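Sharing a structure below in C-alpha cells format, with a few things to ask.
Every protein chain except one is present and positioned as in the full complex.
The letters A, B, C and D name the chains in turn, as written, and every chain counts its residues from 1.
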Amino acid sequence: MATSKSMTLSSTTFAKLSPHPYLLANLQPADPSTTPTRTNGRQPSQTRTPYINTSSLSHAHGSAVVRNGDTTVICGVRGETILTSAIPNYRAPSPSDDSSSSLDEARDYDLLVPNIELATGCAPNFLPGVPPTTLAQTLSTRVYSLLHSSKLVDVSRLRIYPEEAGKENKEEDDEKMDEAEEIDEYAVAEDKAVKAYWVLYIDVLFISFDGNPFDTAWTAILAALRDTKLPFAYWDADREMVLCKPVFTAKEKQKKGSGSYWILVDPDRLEEGLCDETVTVVVDKLGRSTKILGISKHGGTVVGPELTKKMVATAESRWEQIHAAIE
Amino acid sequence: MPREAEPSQNEKDFILKAVREGHRLDGRALDQFRQLDLKFGDQYGIADVTLGKTRILTKVTAEVTVPYTDRPFDGIFTITTELSPMASPAFEVNRPTETEVLLSRLLEKTVRRSNALDTESLCLVAGQKCWSIRVDLHVLSHDGNLIDASCLAVVAALRHFRKPDTSMEGDTLTVYTPAEREPVPLSWLHSPFCITFSFFGTISIGEDGEEKDIWLLDTTLLEEQLRVSSCTISMNKHGEICQVAKPGGAPVEAVTVLQCSSLALQKVKDLSDFVDQKLAEDSKHRNKGGLLAELSAENAR
Amino acid sequence: MFLRVICSPQLPASSSQIGRKNLIWVESNGGRYIPAVGDLVIGTVHHSAADFFYVTLSDYTSNATLPQLAFEMASKKNRPQLHSGDLVYARVSLANRHMDPELECVSPSTGKAEGLGPLSEGMLYSISLGMARRLLMRKSAEEGKVVVLDELGSAGLAFETAVGRNGKMWVNSKDMKTVLVVGRAVTETDEKSLAVEQQKKLVRKLVKEMA
Amino acid sequence: MPLDTSTYNLALLRVDGRRWNELRQQGNTKIQCIITGPNERDASKNTSSSASTAPTAGGAGATLAVSIMIAPFATVDRKRRGRNDKRVQEMQTTIACGLAAAVQGQAYGPRSTIHIALNVLSQDGSLLAGLINAASLALVDAGVPMTDYLVACTAGSTSSYAAADEAADPLLDLNTQEEQELPFLTLATLGATDKVVAMVCESRVQLTRLEGMMATAADGCKAARDFLDGVVRDKGELMVQEGAIGRGEVVSSMDLD
C-alpha cells in the first residue's frame, strides 16, 4: 500500500483517498528504525496535554474551559433551588429507612442534570438543525451515570433546611437573600425536614471536536464542579468532594490477516473513525489506593483482561497529568 | 424510505373476484374474526393480544406528576402508539406514518375522549400533584386490522392495571410502594371497542341491477391493501357509539353504514364478554394466597 | 435455500464456532431469500425501462433486472409487454453480492422458455423458503414429504402451479375454488408443519368442504 | 358539468401552476382554499411536507395533497396548533381521501399532484364540513374534473347520549357551542346522492340516534350542493358578462347541466 510512488502524492491526499491504509502506513513505517508514529505525529501511547481554565463564565455558579488538542469544551454549572413540595414524586425520608435506604435523592429527584451539546460546526459532520446526534445522547447518558455511580457530589450538601436548621445565613450574598425569602415562605418552624434542594444544571458545550469527547467532557465537568460555589455558607462544599478521574480511551484496529494491532491513547477524530474497539477506564487515585470507578470496553475482542490491566496503568499516569492541570 | 410491499396484479384480481363470490383466502366467512387470544403479564397492566398473525402488546404505567395548568382537577392520561420496524421495515423510528397517526387518533377518540377512564379520579392535590397514566402500545407483528386489536389490548391492559396506593396526612402526600400496600385498580367507567369494516366495491343483486356494498371484517394485511375504503365504529356493549370514522375513500350507501353499526354492536358484545372472562380468569389465579405479597417478601430477603 | 450458520461438524445444529475453515451450511426455513445463480424465482414487475424490466423478488430489497430480450423468441421488434404488477417466472442468471441480481426467462443453451415467462391470472401465495425448497425437489413427495399437491390431483382437482425459491407459489385453475383449496392446503401444511398423514387428512377435509 | 369544466380546463392548461382562490363562508366559519397545480410531483417534497396525500383513480391518476393551516386567531381562545397536530393530520387525510373519490384524476398523469391548501381564518363549528365544501368548490373553480361536488354537513342530536328519549330531534350545521354541548357527526356525500364518502363522529351517542342524525346531515349535504352549484353558475354568468368565454358555449353547457 505504502509504496514510495503512492507516498509521493501529498500525504493529505493519501489520507483523504484511503484513510485507513494511511493510518496503518504511518503506524508501521517502511524502515523499522523509525518509531511508529500516528498521523497526528504522536506516539501510539502519547496523549495530548489538556489546558484548563476555570471561572471563565460570569453567570454560571461554576465553569471551566478544557482544551485537549483540538477538542475544546466549555462546561457551566448553575444551581437552582427546587422546593420539595414542587417535586411530584417527593417522599419525606422516614426514620424507618435504614442507612442503605433505596432512596437516592440525587437520582430520584434529578438533582444533577447534565446536558451535552456538540455545537454545529464543531466538526464537519455536525450539521445545523438536526436532532441531537447519537454521540451527544450517548455521552450525556454516560456522564449522567458516572456522576451518580461515582457519588461525585455529596447530596446532603444540596439539601436546603429552614432558617433554624441552616445556621449558614451569616455570610449570605445577595443571591442568597432572595433564595432565603423564597424558602422562608414555606419554612415550617419546628421540623428540621428538608424544604428544598439545589438542582445542579451541568451544561457541556463542545466548541471544537477532535476525538476523545467523553474524556474531555468529564474533565471539564470536574473542573467546573470544583469551581462551583453555591450562594450558601457551604460555598466550597464541593471542593473536598471532588475526586479527580481522568478518563482514558484506547482504540485498536485489527489489521487484516495478521493479528497485529495498535493501541492509540487519546485518539483524534480520524482515528476514532477508523478504529473498532474502544476502552474507557475511570480511575480515582485521590485515596491511598487506586480505585477504579468504571471500565467500558466494546467493539472488539482484542483487549482481554491483561490489556485491560495495562490500560488501567496508563489511566493512572494520565490521572496525574490531569490532576496537575486542574490544580 | 423502504418501499411498502405492493401486491401483484394477479393477487388483486383474484382476491377481489373471490370476495365478490363470498370467499376469503383463509376460508373465513366475510364477517368472521380470526382466532383471538389475550394474555396478561405477571406484572399489572400488561396485555398481549394476538389476532391471527397480528400481535399487539400494551403496557400501562403510572407516575405522580404535575397536572396541566388548564386542567388542575384532572389527572393525565396518554396513549402512545409508535410503530417500530419490528412490525414492518416500512415503519421508521420517530417518523410517524399515516397508519400510525390514524391509529393513535382512533384510540384517542375511542378510549380517551369517551371518558372510559375517569381522569378526575387521578387528581391527588388539585393543581399540584396528580397521576399520569400512560399506555404504551407496541405492534409486534402486523397482519392487518391493527385498530380493532389495538383497542382491545389498550382496554384490557387498563382494566388489568393497578396503581400504587396513596394517602394524605395534612398536606403531605404519601405514595406507597407495592411492598407497603397492595396497589389499587383505576376507576373505569365503560369499555369501548373498535370494529372496522373494509369495503370492496359493490355487486348488483337481483335483475333490477340494485347495487349492494361488499364489506369484510378483521381484514388481513393483504386484504387491507386492496380495500377501496374502510369505516371504524367504536361502541360499548350498551350500544353507545363512542366514535365513527370513515376517512374518505370510495362511497358506500348510508343504509350500509347503518347495517354495519348494528352488526358492530353484536361484535362489541362478544369482545366485551371475552375480555371480562379473561380478566376474571386472571384475578382467580392471582388470588391464590396473595401471590404478589409472597414475591415481594422474597425480594426483601 | 440454505441457512448460513457457521457451526461445528460434530454438532450440526449448534452454532458454536471453531475457526472459519470448517464452516458448514445448515438448512432451515427461516430468513430472507438471497438470490443464487440457477434458482427459479417468481417476481413481480416493478417498472420497466428501455431494455429492462425491474423485478421485485422480495419486499424491501433492490430490484432484479430482467432483460426484455431474455424471453423465448424475443427480438427488438417483438418483445413481451409486461406492466407494473405482472408476475414472471424466471431463473437467476447472475447473483453477486456487489450487484443487483439478473434474471432470464429463456434457457441460454436451448433458447427455449422451458416453462419460464409471464404468469397470468391465478393467485400468488407466500410460503416459507423451506417449503419452496421441498416443492422444488425432483421427487417432492418422496424426498420433500409434501404430498398435498399429488393428493389434490388424485382427488380430481385440475390446477397448475409454479414454485419460486424466493418463497412464492403461483396457483391457477379454471375453478376459483380449486385455487383457494390448493393455496390453503400448501400454506397450512407449511405453517402447521404437517406430516404426510396429516396432509392427506387435511386434503380430504378441504375437498369435502368444497363439495 | 362536463363541458364547462372543459372550458375551465383549457384556461387551466394555459396557466398551469397558477393559483385560484376561493373564499367560502359557512356561518362564522371562514375558510380560504387555494388550489395549486396539477404540477409534477417531487417525492422529496411530499414526504417532508406535513401535507396528507391520496392517489386518485386507484393510483392511475393525479395525487391530491391537502394541507390545513388553522390561523391562531381563528378560535376564541388563541391556541396555536403545531403543523403536525394529529387531529389536523387526520382531517387532512379525510379530506384528501374524500376528494379522491370525486376527482377524475386520470385526466392528469399519475406523476402529477394537485395541492389543496386550506386556511382556516375563523372557526365556529362544522370545521371539517366547511373544509370539505371549500375544497370541492375551489376544485371546481380550478377546473379540475369531478364526478360531482363532494359536499359535507354536520348534524347533532338535541338530547345528550345519557337520556333515552327517542323524541330527541336532530339539529343541522352546528356551531362551536353546540358542538361542545351535543353529540354530533360530520357527513360527506357525493353530490345529491345518499352515498357516504366520509363520516366522522367524535362524541358518545346512542346507536338509535345514528339514523336520524345521518338523515338530517344528508339533507344538509343536498342543500350545500345546491348552494355550491349556485355559486359556480353565478361565476359562469359573470365570466360570460366579462366575455371571458363565448356566450354560445356557456349557454349550451348550462343547458347540458
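Rule of thumb we're sticking to: contacts are C-beta pairs under 8 Å (C-beta built on N, C-alpha and C of every residue); 3 or more make two chains touch, one makes a residue touch a chain.
Note that contacts and distances are computed from a predicted model.
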item: Hidden subunit of the complex - UniProt protein name among "DNA replication complex GINS protein PSF1", "Ribonuclease P/MRP subunit p40", "Exoribonuclease phosphorolytic domain-containing protein" or "Phosphatidylinositol glycan anchor biosynthesis class H"; value: "Exoribonuclease phosphorolytic domain-containing protein"
item: Chains on display which the left-out chain touches in the complete complex; value: A, B, C
item: Per the touch definition above, residue among B:Asp42, B:Asp70, B:Asp171 or B:Glu207 touching the missing chain; value: B:Asp42
item: Which of A:Ser140, A:Thr216 or A:Thr314 contacts the chain that the document leaves out; value: A:Ser140
item: From C:Gly85, C:Gly117 or C:Gly144, residue that would touch the chain that is not displayed; value: C:Gly144
item: Which of B:Asp143, B:Glu223 or B:Asp282 contacts the chain that the document leaves out; value: B:Asp143
item: Absent chain, residues of chain A that touch it; value: 89, 100, 102-104, 107-108, 110, 134, 137-138, 140-142, 144-146, 148-150, 276, 278, 289-301, 303-305, 308-309, 312
item: Where the unshown chain meets chain B, residue by residue; value: 1-3, 41-43, 46, 48, 53, 55, 57, 59, 61-64, 80, 82, 84-89, 93-94, 134, 136, 138, 140-143, 164, 175, 177-179, 295-296, 298-300
item: In chain C, positions touching the absent partner; value: 3-7, 11-17, 20, 26-32, 34, 59-62, 97-98, 130, 134, 144-146, 193, 195
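Assume only the chains that are shown with their structure count from here on.
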item: Contact-richer chain pair [B-C vs B-D]; value: B-D
item: Centre-of-Cα separation between chain D and chain A, whole angstrom; value: 57
item: Intercentroid distance (Cα basis), chain C paired with chain B, Å; value: 37
item: Separation of chain B from chain D, taking each centre as the mean of its C-alpha atoms, in whole Å; value: 30
item: Chain C residues counted as touching two or more neighbouring chains; value: none
item: Contacts with two or more other chains, residues of chain B listed in rising order; value: none
item: Residues of chain B touching chain D in the complex; value: 1, 96, 98, 101-102, 104-105, 108-109, 113-115, 229, 231, 235, 239-258, 261-262, 265
item: Of all residues in chain A, those that touch chain B in their complex; value: 85-86, 88-89, 91-92
item: In the complex with chain C, residue positions of chain B that touch it; value: 2-3, 5-6, 8-15, 17-18, 21, 23, 25-27, 89-90
